[in-house]
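The other protein chains are all here in position, but one chain of the complex has been omitted.
Let's look at chain A:
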Amino acid sequence: MILIHDLKKTYGSKVAVDIPEYTIAEGEILGLVGNNGAGKTTLFRLMLDLLKADSGNVTINDIDVSRSESWKNFTGAYLDESFLIDYLTPEEYFCFVGKMCGFTKAETEERIEAYSRFMADEIIGQKKYIRNLSAGNRQKVGIISALLSRPAVVILDEPFNFLDPSSQSSLKHLLREYNRETCATILVSSHNLTHTTDISTRIAVLEHGVIIRDIDNTEGTASEELEEYFRRE
């Protein structure tokens, strides 16, 4: 379970995040939507202890992320390309992340095999460094590395960006299956309302750092409300 308590982050006079209380239950897929500059990435950075909060805290499974590193054992995340070590080949990068999680090379390769459809023969065995892959394939490397250790909490920022339509569809399927198999809590931010409503069990609308709507989507009925909200905006 993820608990956000009195979380505030400002840049000068601009409020980036201001969430008094918010709970994300275990096994939920939370879709975070909002316009540019709404604070989605800032919120994720605060949740991953990559940014110092002005006040408040985030706990993942009762661990305050800013006070202990043990939440890193069961959390996988990919926010942007600054997560990738781009002078490694994808295979080397997966092995590196695997090693950080305590896997042998063989175990990592076995886990990677599960994502072969998503990688579509464009990533493994290419003899290319990550920096020379296309933006979409780099995105895939980042997403797979976040899922590699089969973490109980997954945080992905705009994962559908740069992906071609078939990869987007494949990713939706992959995330749903992953959630079904592992009961993991998944947080996904996106500008694509269709993809978000397709995969999320709950959707939070963020504007100016504040969660202004919290919509249940277990029945897949949030799209109308979201469409209406963003049309009005």
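FYI, a residue touches a chain if its C-beta (ideal position, glycine included) is under 8 Å from a C-beta of that chain, and two chains touch if they have at least 3 such contacts; residues count from 1.
Rule of thumb we're sticking to: contacts and distances are computed from a predicted model.
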item	value
Missing subunit (named according to UniProt) among the choices "Na(+)/H(+) antiporter subunit C", "HTH arsR-type domain-containing protein", "AzlD domain-containing protein" or "Transmembrane protein"	"Transmembrane protein"
Selected residue (touches chain absent from view) among A:Met100, A:Ala135 or A:Cys183	A:Met100
Listed residues A:Met1, A:Val15 or A:Leu88, member touching the removed chain	A:Leu88
Touch with the omitted chain, as defined above, among A:Thr59, A:Thr75 or A:Gln139	A:Thr75
Missing-chain contacts mapped onto chain A	48-52, 69-70, 72-73, 75, 77, 79-80, 82-89, 92, 96-97, 99-101, 127-129, 131-132
